[in-house]
Structure formats: C-alpha cells, structure tokens
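Here the complex is missing a single protein chain, while all its other protein chains stay put.
This part shows chain A:
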Amino acid sequence: IPSNAATPRELTQNPLKKIWMPLPCKNGLPDERICQRMVCMTNCPTLIVTVGLPARGKTYISKKLTRYLNWIGVPTKEFNVGQYRRECLKIYKSFEFFRPDNEEGLKIRQQCASTALNDVRQYLADGGQVAVFDATNTTRERRETITAFAEQNGFKVFFVESVCEDPEVIAENIVQVKLASPDYTNCNTEDAMEDFKKRIKCYENSYETLDEVLDRHLSYIKIMDVGRRYLVNQVQDHIQSRIVYYLMNIHITPRSIYLCRHGESDLNVKGCIGGDSGLSPRGKEFAKYLQQFIQSQEISDLKVWTSQMKRTIQTAEAVSVPYEQWKALNEIDAGVCEEMMYEEIQQHYPLEFAMRDQDKYRYRYPKGESYEDLVQRLEPVIMELERQEHVLVICHQAVMRCLLAYFLDKTAEELPYLKCPLHTVLKLTPVAYGCKVESIYLNVDAVNTHRERPENVEVSRMAEEALLTVPAHQ
C-alpha cells in the first residue's frame, strides 16, 4: 500500500441538507473539493444566443427555457434586447426605426445590444450560470461579435435559432404577443399587424441563417417549423445536452393541465403528515365531484396521472378514466417524521422543526427528502408533461407545489409556501408567454393542511411559537 495516500478528512453531516461534508469547512462553507451533483455542474457559464426573424418564438423559447433551468436549479436569466431598446427609445413610432438604412436606428440598436451584453457579463460574474441573450442576431457579423465577447470572458456559447416560414404560425404569434406589446399600445389591430409585418421585412434581406458549413464549429440547435425538425451541431457539455432535450420536447399545441391533490385522507383529518392512508368520507365525496367536473370539461384524450400512494389512486378510480401511476409523483418522504403531527415533530425533533422553518426548500428530513430533492425527482414528470397535451395530475401537497412553481415561475423561496388546498383543481392553460390559472373549488369541505412560516424560526424558540401556524385538525 503506497504511503502517498491522501489523509481523509473527518466528516460531519450538515444539519439542514443532511449532506456529509469534510471538516474543517472554511467559514462553514463546503470545501471546493466536493460539490453536490444537483444538476449539470458546468465550470464556465453559458451564454445562450437566440437567432431568428421577429415573431419566430425567440422570446417564447427564451422565457420558457429560463423558467425550466431555474426550476432545476441552474441560475438563469434572460436579457431581451427589445426591452433595452424600449428603455432607450421611450416611444416607438413605426417600423422605420428598423430599416437597415436607418443609421441612427442602427447606432441605438448596437448600443442596446452592448448594454445588454454588459449586464450579461455582470450577471454571470455574480453567480449566474446561464444567460439567454434574446435578440434577432440575424447577421453573421453580429454573432461573431457575441462569440468574441464570450471568448474574452470565458463563457461557452450555444445558439438557438428558430426558423419558420409558415405564415399562419407567424400571424398567430403576432396576434398572441406582438399586438399587446408596449410598442403598439396606441394602435389598432390592423395597423399594428401591418407595421409588424413591415418590421420583419427590414430584417429579411440581411438575414444569414446558421450555415452547415460556415458555422460548423459553432454549437447550436436550429429549430425548424415549430419543432418538426431540428439540426443540432457540436453539443459541448451536459447543460447544452439538457437544453437540446428540453427544446425538442416542448410544443405549442393548445392544451390544459389540471393539477389537484388527492381527496382528503384519513391522516389529513388527524393532522398527520405523510403516510399512505386512504380517503376520508369527504375525500371520497370530492373524488365523485372531480369525476363530474372532468366530464363537464369535455376533454378528448385526457391523460390522468397519479402517484403510487393509495389516496391518489382511490381518487383516480372514482374519476373512471384510465390512469397511469408514477412513483415519481409520491409525496415528499418525511423520513423519521412520517405520519407525525406537527405537535409531535415539535416534541420529538424541535431542532429539525426549526431548521425546516429556516429554509424549507433545502431542508431534508432525517432519512427523508427535501423540496430540492423533490424537484429533481419530478423532472422527468415535467418533461413528459411538456410532451403531452391534456393531462390531469392527481398528486400531493409538496409535489403539487413543485409542479406549480415550474408552471408559474415561482422561486425556490416561494415554492414551499404555495397554496395548494385540498379539493381544489388548478387548471393551467398556456397563453402568450405564461400560464393562465383557474382555480376551481369543488365545494366539499376539507381540513386545511397549509402551515405558514412562523415568525420565530430560531432553534431556541418555544413550542408555542413553533406551533403558532399549525392548521386546525382533529
């Protein structure tokens, strides 16, 4: 046995995340020698650059991609050059601003791009991992400038080009997002449409699409005809591979996603968390109402997903539609606290209880999971939800919070406190750049299971302070 082996360091388990880390830690922060594989650990930040004529879905893609990456834990921000231009110009007159021979216009646009890139540099230096540079970037010259900027700063570049010639799709895009743009607040629909079409024309002549030969050393995905076809070139690393996979799974076919929890369960009634109990009488009632509600929605080809826990399956059985069970949709594992009431947790594990209130997203139950773990677990569900059309997901409180946070772009801090009451269906319909939410309460009483963050989250707090926000139960 060679003698030049490393001296192993003592390990300690971080009390919040239950992660084993070596001692001593510098200032209580983890050593650089280890890192947590939450997601793609990239060393250099990545600059995603959109490419394409106006109304090709670049901003739609930018926002969606940003939302996805943030949700899986990769700090991402989008930089929309159009927004910079609006801040600079204040008032948009007409398409003439975009004419290729408009010297002044060009100068302003160039400046806006530079300002945006500066902000990108700042963001990526300050802990950001991915920046999405959302602009037309339709000339090779502009793209070369960006590539040089990235090289200088040690960023990887990945281009996302959207090519579409279908006039119906383009018209629909314009209607959905352009007409409501700040640029056209004082315009009627026809004038706005006309002007925007002329705007597109301004870009057309100088448009140089990413070329198979000339751009063969660049990393990019070219999306054609809203996802019918993709050209993928030189994927460099894990994060780019995940981005490509995501982009290839999203679609824009109109559809709705229904999220609800199982009906009230026997353990809910007792104020206990976790477990695998069946529905209470009121829960069974809810399931019947759910069936009627679903029927009234008249959805052709509705997919129904449940977890593998009794209460969601009982609920689905009453809906009388074929359903699929996903283990990934199981409720968060509360480890040693499974089936306990909050009062019991305070009694047996006051330290744990306090730490959970301090950082509910990252806190991992002993021998259990954290919300952060849940998100990782749910990623394949989200990916498949993106692929599907009409889906009803019957799940659990923590799970539903995670899914909702993804659709509504909620932060890690907000996520564990999102309100997902029993017996309420959320109907999410993608519209423009976001999601319309309708909340439908199915009028069957149920206990409240939502515990707000109490004022005092100190480990030294008293039991009453800890239990102040516990909802009423039997």
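What we mean here is this: a residue touches a chain if its C-beta (ideal position, glycine included) is under 8 Å from a C-beta of that chain, and two chains touch if they have at least 3 such contacts; residues count from 1.
The definition used in the following text is that contacts and distances are computed from a predicted model.
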item: "Aspartate aminotransferase", "6-phosphofructo-2-kinase/fructose-2,6-biphosphatase 1", "Myotubularin phosphatase domain-containing protein" or "RNA 3'-terminal phosphate cyclase-like protein" - which is the UniProt name of the missing chain; value: "6-phosphofructo-2-kinase/fructose-2,6-biphosphatase 1"
item: Which residue of A:Glu384, A:Glu414 or A:Glu465 touches the chain not shown here; value: A:Glu384
item: Of A:Pro15, A:Gly105, A:Gly128 or A:Gly278, the residue in touch with the unshown chain; value: A:Gly278
item: Hidden-chain contact residue, picked from the options A:Thr185, A:Gln308, A:Gln347 or A:Gln474; value: A:Gln308
item: Options A:Ala148, A:Val437 or A:Ala463, residue touching the unrepresented chain; value: A:Val437
item: Chain not shown: contacting residue from A:Gln111, A:Thr189, A:Ser206 or A:Gln234; value: A:Gln234
item: Touching residues on chain A - with respect to the absent chain; value: 1-2, 4-6, 8-9, 11, 13, 18-20, 22, 32-37, 41, 212, 216, 228-235, 237-238, 241, 244-245, 248-249, 278-279, 284, 287-289, 291-293, 305, 308-310, 313-314, 316-318, 320-328, 338, 367, 373, 376, 380, 384, 387, 436-443
